[in-house]
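Here the complex is missing a single protein chain, while all its other protein chains stay put.
All chains are identified by letter, namely A, B and C, in their written order; residue positions are counted from 1 within each chain.
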Amino acid sequence: MSQSTKLPLYITLATFVLAFVLCAAQYPAMASTRVVANLLTDNAFLGITAVGMTFVILSGGIDLSVGSVIAFTGVFLAVILRETSIHPLVAFALVLLITTGFGAAMGGIIHYLEMPPFIVTLAGMFLMRGLAYVLSTESVPITHEFYDWLQSLYWKAPGGGRFRLTGALMLLTYVAAMIVLHRTRFGQNVYAIGGSAQTAQLMGVPRARTTIGIYAVSGGLAGLAGIVYTLYTSAGYSLATVGVELDAIAAVVIGGTLLTGGSGFVAGTFFGILIMGLIQTYIVFDGTLSSWWTKIVIGGLLFAFIMLQKGLGWATTARIRLLTASDARS
Amino acid sequence: EGETVGFSQIGSESGWRAAETTVTKQQAEERGITLKFADAQQKQENQIKAIRGFVAQGVDAILLAPVVATGWEEVLEEAKDADIPVILLDRNIDAPEDLYMTAVTSDQVHEGMVAGNWLVEAVGDAECPVVELQGTTGSSPAISRKKGFEEAIAAADNISITRSQTGDFTRAQGKVVMESFLKSEGGENICALYAHNDDMAVGAIQAIKEAGLKPGEDIKIVSIDSVPDIHLAMKAGEANATVELTPNMAGPAFDVLEAYWADGTMPPKWIQTESKLYTSDDDNAAIYESKKDLGY
Amino acid sequence: MMKSTLKRVMPQIIILALVLAANVLVFPGFFNIEFQHGRLFGNLIDVLNRGAPTALLATGMTLVIATRGIDLSVGAVMAIAGAVAASAVVGGAHWTLAVLMALAAGAACGLWNGLLVAIFRIQPIVATLVLMVAGRGIAQLLTEGAILTFNDPGLIRLGAGTIAAVPTPIWIWIAVACAVGLVIRRSALGLLIEAVGINQTSSRLAGINARVLLIAVYLVSGLCAALAGVIVAADIKGADANNAGLWMELDAILAVVIGGNSLLGGRFSITASLLGALIIQGVNSLILLSGMPVEFNLVIKALIIIAILVIQSPRVRHSLYLLRASTGPVLRERPKPAPRTPQEEGQS
Partner (left out) sequence: MAMPEPVLHARGISKFFPGAIALDDVELALYPGEVHALLGENGAGKSTLIKCLTGAYTRDGGTIALSGVEIDPRDPLDSQALGIGTVYQEVNLLPNLTVAENLFLGRQPMRWGMVDHRRMKREAREVLRDYGLDIDPGRLLDSYSIAIQQIVAIARAVELSGKVLILDEPTASLDHDEVKLLFSVIERLKGRGLAIVFITHFLDQVFAISDRATILRNGRVVGTRRLADVSQTEIVTLMLGRQLEAATHHRAHSEPGELLLSLKGFGKGGSIEPFDMEIREGEVVGLAGLLGSGRSETANVVFGVVAADQGTAELRGRGLRITNPREAIRNRFALCPEDRKTDGIVGDLSVRENIILSLQARQGWHRPIPRAKAEEIAQHYVKALDIRLASLDMPIRLLSGGNQQKALLARWLATEPELLILDEPTRGIDVGAHAEIIALIEDLREKGMALIVASSEMEELVAYSSRIVVLRDRRQVGELSGAEISTKAIVEAIAAEDAA
């Protein structure tokens, strides 16, 4: 990819670094390993979800079901570990199978019935949340030594920060996603479909397979995020992660991916997640905002980021146009 | 002496919670405590983030109003490692007791029972079909208040729940669902309404009035929370009873903290707030006046 | 003209009929309407009455979606408008003034969205996400987090009152929908909006003022949302900034889609969206009347919606069409619809 397409990525990165420095200047404690470790651990499940969302948005779609899928995964795991004696790893495999299959089914409906993703995944969102309720309305604790063992895997950095397994898992997911998106045919097909599904089809991109694959990835990663969420809270709760889909979409967009599809980077999403985490950490450190000001500030920061990106985008395209113009003249 | 306390609040989903936030801030101010307030917008993950943020900042204590009972071990362990006492407000959690200093809560099952007992007493032997407005599906008050109420009326054969739907703890849904109850059961076949919170009851009262019935007489109304507007309704004879859930959970919590800071006194593990029953016999006008400025 | 509209909305009418029939199945008295205490009273009236906010939102949302946009902020705008109206009457203003102020607030919100979309060219879903997040905070700022109760009979009448024995919200949504529909179809606005939704560049080059048009549709959406917000607040005699209109944007979008309108913009039918809103309300009523345990609410709703959407999907409709055609005069086309040709697609 050329420099100019990577620009939004660099802009996002620069924004994050700048914002972090500003925050740390105001609250020196924010530069501690604790805060850094927290950024990773606390956002692990959201980060993983956002990877799947990046695939979907790159292809020009959207997946509103992820929050519900996470909740369903949690409840499913909690209930199955309570009711049966199967090993959590088996349960993980089972739940990943279900969520991936669920994603694939939505992809199939979107492709074969030619229905808009927004609506199909909205119905999926109702369905998964509903299924979670049916499994259990109460929050179900998970107690299993394997869970305890997984949770005990962390590296305590000097300064008290705990780098946990889930954070590492998130990083791993990003690396894997980068490889898939930029180094495999499937990844290229995702971008192609995002550019224009019809043209991609005329160019020989297997549209059905790719669409189904994309939503399967999103469903599967939401399942993985669900597993991470159970590790995070040791419980399954049907009311958990309401509205997470919007957080994930916001992170993807802040990361510089176009909602119209075809342009963006999963690495951008990573910084999008970190920026959102930073916003929240900052609000906690500040600690004086009322409930409503919290919302307004989050909305305002979202707006500020989008405008900043827009502005930088305009500035650079104007420059590029000037450059090409002089090219043509020379 | 300038202690800093972090307060992780669930959100501001109801008037009661807004009042709790207001009271907590007032209490902190009165005692010269710096309060760091974090609104979690209904999300557990945000609460966990907030707690981790408080730990990273090195606050002197943390107040936590947990959105759900499970999933706190890990983060509370981190607080414990950092020697920061944690006090739970208004709900208890499923976690080893050594992870928090104490819990200042009401007993939500008990609240449901108080409401149920009142109804049992109020109807006596008369046949009484009850409709129930549940809280948000899956939320812990909805589950506990349902359970407590059912236990209280279990013994009374004449009282039974005929319809039960969720009203999401909101006035609007309370009204909508009550409208539907009135039609599907017939207003004359409903003897009482039990609502998991006052807001839904207030909505339902309006639905009953619009259907041409007299709330409080034709249909008895009992609910929980004791927000100002329900006292207004009780004063007008449109509601019959409410069980108080005090928004002042922070007061006892700060008392505990101050004692602990002073000489290391450890409190008991559970400080139960009173679940007081108010009926139309009380001076509802006065109660309304006393509550109306608390930010409900 | 009339006939073609009827043909366009036929699927929605059939689905609505099916949903209402299902209601009768679980509650035989569903169609009973009585005259009680000066107002019509019955489940059918409830569907029309309770469908009012969704119907109002869907009216504005249809226009926004026709331009290839989306408005996620309507729920938050409802909360703002309710809060504005409530604080105005509580502050002593006449209720008409309060309503006007609420509408002004809605218009301001719409204008904001419109500016972001039309002038700053931010993708509609993100542009309106900003107000969706912040708007509820603004509403809470106005009510300070509490439910702001009021007792102004004029204002309450808008939500809980009746006119000629029929609940006021029904009059309001029908009037607004008719007004918007008439203005759109009696003027060239419909055509221009569709053109902008299908191909904005071409439209601009053809001399259409796409920017003003875009701003206008978001404005209308804001106004509709404000009206819905006032109704919801008036209905419960209080502005509940936390819960008013929560997740309503999804219902509104769903109504538009059930109405057979494409999220990719272009051709639209407000009538069909309104039927979509009634279908959703019919499903809600079905859930309430069925008396099933609450934990099944969402599953039932999801399954019904999926069924409706599948029936409506272009693919299935095409098959049904062929099925019908195969009994009539032979239509020589294969079951598989031709993929869109390269020329066919607009810009993406």
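The rule we apply is simple: a contact is a pair of C-beta atoms (placed from the backbone, for glycine too) under 8 Å apart; a residue touches a chain by one contact, two chains touch by 3 or more.
For clarity, every value in this text was computed on a predicted model and none was experimentally measured.
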For this session: For the chain that's been dropped from view, list the shown partners it touches.
Result: A, C
For this session: Pick out which of A:A78, A:A200, A:L224 or A:I298 touches the chain that's been left out of the picture.
Result: A:A200
Exercise. Among C:L155, C:A195, C:L214 or C:L254, which residue is in touch with the absent chain?
Worked result: C:A195
For this session: Go through chain C and note every residue touching the omitted chain.
Result: 186-189, 191-192, 194-195, 198-199, 201-209, 266-267, 331-334, 336, 338-339, 341-347
Problem set entry | Residues in chain A touching the chain absent from view | 1-2, 4-5, 179, 182-185, 187-189, 191-192, 194-196, 199-206, 262-263, 320-322, 324-325, 328-329
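Rule of thumb we're sticking to: only the chains that are shown with their structure count from here on.
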Exercise. Which chains are in contact with both chain B and chain C?
Worked result: A
For this session: Using mean C-alpha positions as chain centres, tell me how far chain A is from chain B in Å, no decimals.
Result: 34
Problem set entry | Residue numbers of chain C (touch at least two other chains) | 140, 144-145, 294-295, 297
Seminar exercise, completed: Multi-partner residues in chain B (2 or more other chains touched) are 11-12, 18, 21, 137
Exercise. Which of the residues in chain A come into contact with chain B in the complex?
Worked result: 27, 29-30, 32, 34-35, 38, 41-42, 45-46, 133, 137-141, 151, 160, 162, 229, 232-235, 237-243, 277, 280-281, 283-285, 287-292, 294-295
For this session: Mind listing the chain A positions that touch chain C in their complex?
Result: 60, 62, 109, 112-116, 118-120, 122-124, 126-127, 129-131, 133-134, 137, 195-199, 201-202, 246, 249-250, 253, 258-262, 290-300, 302-303, 306-307, 310
For this session: Name, in rising order, each residue of chain B that touches chain A in their complex.
Result: 6, 9, 11-12, 18, 21, 35-39, 41-46, 48-50, 52-58, 68-74, 78, 81-82, 94, 136-140, 143
